[in-house]
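Left out: one protein chain. Kept in place: all the others.
Showing chain A:
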């Protein structure tokens, strides 16, 4: 295995690791639940991407004639599940009326949102479209 290959793989691993670390730091540092949600859903997506690209490069180039692309599948599953789980957690938090830090704007929307109503609060045409 030559030096350049090792260098490229290391760079991807490092970048991926840094983003995952930042995601975890955000999880610890941000003040309320809704803001904390942002760090792991975003920062870790790119972090995982970096690690998977490193894995693809390493295992494809290490043995000639062997192509490793099943990491793409992990990426696909990650992209499908990350926003859904983030949405479910945010939805639950809204319904539990978890506290947001006081400078959050639009907190009046928590009430209609937890009732799944339109923002004005009045019951607009309730028929599902």
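Methods note: a residue touches a chain if its C-beta (ideal position, glycine included) is under 8 Å from a C-beta of that chain, and two chains touch if they have at least 3 such contacts; residues count from 1.
By our rule, contacts and distances are computed from a predicted model.
Chemist: With one chain of the assembly withheld, which option in "Xanthine dehydrogenase family protein molybdopterin-binding subunit", "PTS sugar transporter subunit IIB", "Na(+) H(+) antiporter subunit E" or "Molybdenum transport system permease" matches that chain's UniProt protein name?
Modeler: "Na(+) H(+) antiporter subunit E"
Chemist: Residues of chain A in contact with the chain that isn't shown?
Modeler: Its contact residues with the unshown chain are 19, 22-23, 25-26, 29-32, 34-35, 37-39, 41-43, 45-47, 68-70, 72-73, 79, 82-84, 86-87, 90-91, 93-94, 100-101, 103-107, 109-110, 112-114, 116-119, 124-129.
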